[in-house]
Every structure is written in C-alpha cells, then in structure tokens.
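Comments concern the structure below.
All protein chains but one are shown at their positions in the complex.
Coming up: chain A.
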Amino acid sequence: MELLTALAIGLLFAFGLYQFLRRNLIRSAVGLIILSNAINLFLLSTGAYRGLVPAYVGDPLQHSDALPQALVLTAVVISMGGFAFITAMLSGIVHRYRSGDSDDVSQLKG
C-alpha cells in the first residue's frame, strides 16, 4: 500500500507540474491546485506513525499523528486564500494583456 500511495502522490505531482507549465493560464491555475493537493497528501505521510483512529483523547486505539494534520489544515486554508488572490491576478492579467497565454506576459523584464 505504501508503494501505491507513493506512486499516486508522484503521479499527482507530475500532473500538477505539467498543467502548471502550460501556456493556458487557467490550466496553470488548475495545475497549482493539483500540486498543492499532492503536497498536502505528502505532508500527511510525514506523520510519525500510522494511526487506526482519529486523534481524539480517550480512544484506546492507536491515534493518527495530529501534528501534520494541524499543519495541513493551516496549509489548506492559506493556499485557498492565496489561490483566490492568484485567480484575481490572473483575471487582471488577461484583461490587461488581452491574452490568456502566459508567454505573452513578458513585461517582467525590466
């Protein structure tokens, strides 16, 4: 199961990267989300041990590791806020450059 999980996360990451690199700006936004999903899954896998039940006080079975969960929770929320901002920027870029192609956005160069 470990190998399958690792493969799935790797595939997810690869799909995310590929989308992220595409010219269509909307697709790169999609890629960003897939990437952050992959990374959140990976972060959960950094938990120190495998749990059988959620981390609730009083349950005698082995809890899952609460620390990465709390961190992932924060990461999910923050990336959500960042994503909304990126979408707004993307929308602004499209209107300003009259193009949905990230290669047309080349005024970064001073």
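Everything below uses one rule, namely that a contact is a pair of C-beta atoms (placed from the backbone, for glycine too) under 8 Å apart; a residue touches a chain by one contact, two chains touch by 3 or more; residues count from 1.
Note that in this section contacts and distances are computed from a predicted model.
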Hidden chain of the complex, named as in its UniProt record, picked from "Branched-chain amino acid ABC transporter permease", "Multisubunit potassium/proton antiporter, PhaA subunit", "LemA protein" or "3-oxoacyl-ACP synthase": "Multisubunit potassium/proton antiporter, PhaA subunit"
Missing-chain contacts mapped onto chain A: 1-27, 29-30, 33-34, 37-38, 40-42, 44-58, 63-67, 69-70, 72-74, 76-78, 80-85, 87-92, 94-96, 98-103, 105-110
